[in-house]
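Got a structure here, written out as C-alpha cells. Questions coming.
Complex shown without one protein chain; remaining protein chains in place.
Residue numbering begins at 1 within each chain, and the chains themselves are lettered A, B and C in the order written.
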Amino acid sequence: MDMLDFFPSSILQAADTSWQTVTIAQRASSAFRDHDLSGTIGYLLLGLLFTAGLLTVLGLVLIYAERKLAGHFQCRLGPMRVGWHGILQSAADGLKLLLKEDIVPENADKLLHLGAPVLSLMATVLTLAILPLSPTLQVVDLNIGVIYVTAVTSLGVLAILIAGWSSNNKWSLLGAMRAGAQIISYELSATLSLLVMVLLSGSLQLSEIIQSQSDGWWIWKSHLVGVIAFVTFLISTTAELNRTPFDLPEGESELTGGFHTEYSGLRFAFFFLAEFVNMFVASALIVTLFFGGWMPFYIGGWDGFNSIMGLIPPGIWFAGKSAFFIFLLMWFRWTFPRLRIDQLMSLEWKILLPVGFINIFLAALIVLFEWHF
Amino acid sequence: MGLITEKLPKMMAGMPGSDIIFTRMDAVINWARANSLWPLTFGTSCCAIEMMMAPGASRHDLARFGAEVARPSPRQADMLILAGTIVKRMAPRLRTLYEQMPEPRYVIATGACTISGGPFIYHSYSTVRGADTIIPVDVYVPGCPPRPEGLLYGLLTLQKMIRSGETVREPGIRHKPVTSETPEGITIEDIKSEMLALLEKDAVVDVRKAAEQMERPTGI
Amino acid sequence: MNVHVSTLDEKTRSSLAIESHSETEEYFINMGPQHPSTHGVLRLILKLDGETVREVIPVLGYIHRSIEKISEYSTYRQIVHLTDRMDYLSAIMNNWAVARTVEKAAEIETNERIESIRTIVSELERIHSHQLGWGVLGMDMGAFTPFLYGFRDREMITDILEETIGARLTMNYIQPGGVMFDIHPDFVRKVKEYLAYFKPKLDEYEDLLSGNPILQQRLRNVGIMDAETALSMGATGPVLRASRVPYDLRKIEPYGMYGEVEFRVAIGTAGDCWDRYYVRIEEMRQSMRIIEQLIDNIPEGKFLLKKPAAKLTIPEGRHYSQIETARGVLGFYIVSEGKETPYRAYFRTPNFHNLWSLTAMAPGGRVGDLVAIISSLDLVIPDIDR
Partner (left out) sequence: MESEELFQYIASLEAAARPSEKPSDLPTIEVPPEHFLSLMQQLREDPRLYFNMLQVHTAVDWVKKGIFELLYQLYSTKDRQSLRVLVELPRENPVIASVCSIWRIAEWQEREVYDFFGVLYEGHPDLRRLFLEDDWKGFPMRKDYEDDFMLEPGQ
C-alpha cells in the first residue's frame, strides 16, 4: 500500500517532462487485482474523502474569497472580525446555516422541494470526481470524460427547474424558467467549444487532452480557433453558472431570490455551495482544455527558465491557473450590469452559436490538414 | 435544525458530562450565529438610507462583522433591520415577513418611528406607534435617523447578546430588550459636559450659554 | 347620481377578464411591498404574459403616514421638519418649499446671504441625490459596485453638510425667514475641495457605467415617453426634461440665486430610460457649475431674520409656491385662516406625479425593462405616500 508516498511522488514527478497519470480509481483496481482488500477499500475511501473534502474546502475558500474580493473591489475591507482578517467567516456562515430552522412551504411539492438541493450538489460532486488536478490527483479518469462532464452538468439545470417548480412561488418559477432557457441554450455553444478541443487533441479523455498539450497549450498552438473557442466557452460557462452579467435566474433586483426564494437553512446552503463549487469546475475545465491543465508554463529554448518552472508541482500549477479564472469570474460579477432575457437569448442564438459552428468547421480543417503547431 | 439544538440535549440530559459538552457546544453555536447575521433587505423610509449607508458605504462597512450578505428573501435572512415608519397597512405584511424568517431570528428597530412612532405619534390616523406592537424586537437604536455608527453599535449589541444570552437549553431569553448602560462611576452629567467641551473647541458661539438658554420646543 | 366605487379585488378581476390576444395564460404576480427594486414599499401588481408585462397596477399606502393631517395641527416651523421625511433625499429643498410659501404669504424679505446659502446647500443636496440615483440604477441593473461608489461620494457631501447643519439626512435647515445655522467656517474650503475631487470622479462614473454596452442596451429605447404623455401624466423634473420639455423652475421662475447664475437645463431627446439617466448625470455637472459661481462670493449679512421662537402667522387666503427638487416640482399649498397653523396643507409631491407614467411605459416590455423604468424614475416612496 503506497498511500503514504502518494503525495511525495507527485511532487517529485514535477521535475520530469514526461507525465505518467495514475488515478485513485486505477490504484484501487490494481490493489484489487493484487488481492489487497484493505488497499482497495482504502483507495475507495480516499477517493470519497478527497471529493467530499475538496467540496467543503472549495466552498469555504471560494465564499470567503468572493466576499473579500467584493469588498476590495468596492473600496471596503470585507469580513474582518471572525478570525484573522475574517478567515473563519465562511465557517461561521456554514455552521449557522446548518443550525437554521428548515422551512418547507405548506403548499410546496415536499419531496421535490427536498430533493432539488441534493440533486444540485450531486451534479457538482460528480464533476469534481473526474477533474485531473495533477497527474496523480484524480479520482476517476473516464475515457469519455468530456461527454460525462457535459451530461452531468446538465443535471444542475434539472435541479434548478425542480426547485423553482416545487416551491409553488411564482417568482421561483419565473427564475427557474429563465434558468432552464438560459442554461440549455448556452450548453450548446459550450459543447461546441468542447468539441473543438476534442477535435484538436483527438481524445475525449481529460488526462489525454492535457497530455496532448505537453508541447504547448492549445490556446497558443491552435491558431485563432482555440482562442475563439476559449472566448465562447468562457461566456457560455459564465451563463451556465448564473453569474453576472447572466445572473437572470436569481437576479436579486428583479426576482427577489429567483429559484431559491423559498429555500432556507441547509438547503439554501446546498445551492450556495453548488454555485461556488461549479465556479471552480468551470475554471478547472477552462484550464484543462485551453491552458494545459497541470502542465507548467514552458517557453521553448529557455531551458533555465523551464527548469525553474518545472520545479513547481503540477497541483500548484493547476490551482494557480484555476484561481486566476475564478478571479476573472468574480471580477465580472462585481463589474458588469445584467443582460435582459431577450438580449441574452439573441446573444446565444444569433452570435455565439453561428460562431461556434464556423469555428468547429475551421477546427476540422486545421486537424485534417495538420496545420496546427 | 431541530435535531441538534432541541432533541439532542433532551436525549443526553441524563448522561454524565453532558453539561460540559453542551456548554462548549453553546459557545460554538452562538459564536457562529453572532458572526453571521444576514440582514433582510427591508426598508420603508428615511432610516433605510442610513441603513444602506452602514453596510454600503465603504466607511462603515457592515461586512467587517460578516453581516453584509443582504438577502432579498426572508427565508434566508437572520436579522430584520426595521428601518423606517411602520403604518397600519404595512403592519400585517411586516408580521408575515417576520413569520417567514426561519428561527433563530433577530430584530433591530432603528429610528424613532419604529421605536415609538417618532414624529408621527400625534394626530396621525395611520402610523403604528412602535414596531414592537407587531413583532418582538431585540435591540432598539434611537435616532431620526440613527447614524450608521449607531446601527453598528446596535449590531454589536445584538452580537454580544447572542453570544451571552441565548443558550440551547434556554431559548426565549432573547426577547428581553437590551439597553445600553452608562459605565460605573460615570453619570449623564459627565457625558453632557464632555460633549459640550468637544463642541466648544471650534464653536463660533458660546455653547454653554446656548445650552442653558435653550428651551424645549413647544407643541407636539 | 350614482358613482361606482370599486376595490382592488374588483380591479384585478376585471383586468383578468379582459380577453387577451396571447395564446398563453396570463397571470398576476405581486411585486412588493418588500421587493429589492421597488426602492421601498411600493407594491406593483403585474399582469404578465410569460416575461412580458401586460399591465401594471400600483398599490400605494404602505408608508402613508398622514403628514397632511398632522400638518393641520402643526405650526409652520413644525411642518418644515415633517417635509424632511417625505423626500428624504432632497430634504433641504423640501424645507425650502415650505419656507418659500410661508415667506411669500407672510411677506418676509430675505437677504442675499440667506439666498446664496440656500442655493448652495440645495445644489449640494441635488448632487448627492443624483449620486444615489446613479448608484441605485446600477444596482438594479445588476452591477452592485456603482451603488457603493455612489454612496462613497455621497458620504463626503453629507459630511460637509453635517458640519454646518448637524444632521446627515433629515436636515430641517431652511426655515421661514432664513436658515437655522450660519455656515461652518470650513464650509467654503471643503465645498471647493469636494468639487475638485468630484469632477474627475464623475468621468469615472461614466467610464464605469455609462460607457458599458450592456447598460446602454438595457436602457436605450426602453420605456419611451413622448412629451405630450409626460405633460398629461403630470411628470416633472428629470423625467419630464428627458422627454424634451425644458421645464425647470430654476430657469422659468427663478428663485433663490438661480436668476443670477449661469447654467443650462439638461434635456433628453428620446424620452427613454437612457435619457432620464443621462439628464441626471448632466444635472450633476450643472449643479457643480452653479456652486462654483456662488461659493466664492457669499455676501455678508444675517442668516436668520426671524427668531425661531417668534410667532409666525399667515394672512387668510390660498397660498402656493413651488420648488424644483432633485426629482421634480414640489409645491406647497396652504389654505390659511390667519392662524399659526394652516387650515389645510397640501403637498404636490414630484414622485407621486412621476410614478404614474410607469403605467404608460411598462406594458409591452419585459420584467427587466420594468425594473429599469422604475429605476430611471428614481422614486422615493415616502414622498408618494406622504
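Some notes on this structure:
Keep in mind that, in the parts below, a residue touches a chain if its C-beta (ideal position, glycine included) is under 8 Å from a C-beta of that chain, and two chains touch if they have at least 3 such contacts.
Remember, it's a predicted structure, so these values are computed and weren't measured experimentally.
The absent chain, not drawn in this view, touches the displayed chains B, C throughout the complex.
The residue from C:L42, C:I214, C:M233 or C:M284 that touches the chain not shown here is C:M233.
Touching the chain that is not shown, out of B:R33, B:R71, B:R89 or B:R105: B:R89 (per the contact rule at the top).
Annotation: of C:G223, C:G237, C:G256 or C:G331, C:G331 touches the absent chain (contact as defined above). By the touch rule set out above, chain B reaches the unshown chain at residues 88-89, 121-126, 129, 219-220.
The chain not displayed touches chain C at residues 1, 3-11, 60-61, 64, 66, 68-69, 104-105, 228-229, 231-234, 245, 247, 252-253, 315-320, 322, 329, 331, 333, 335, 343-344, 346, 348, 352-353, 356, 360, 385.
Basically, only the chains that are shown with their structure count from here on.
Chain B has its Cα centroid 40 Å from the Cα centroid of chain A.
Once the centre of each chain is set as its mean CA position, chain A and chain C turn out to be 46 Å apart. The centroid of the Cα atoms in chain B and the matching centroid in chain C are 30 Å apart.
Chain A has residues 74-76, 252, 256 in contact with two or more other chains. In chain C, the positions touching at least two other chains are 35-36, 148, 152. By the touch criterion stated above, chain C contacts chain A in their complex at residues 27, 29, 35-37, 51, 138-145, 148-149, 152, 208-209, 212, 214-215, 217-218, 366-369, 371. In the complex of the two chains, the chain C residues touching chain B come out as 33-36, 40-41, 61-67, 69-70, 72-75, 78, 81-82, 84-85, 88-89, 132, 147-148, 151-152, 154-155, 168-170, 182, 185, 309, 381-382.
Within the complex formed with chain B, the chain A residues making contact are 67, 71, 74-82, 86, 88-89, 91-103, 252, 256-257, 260-266, 268.
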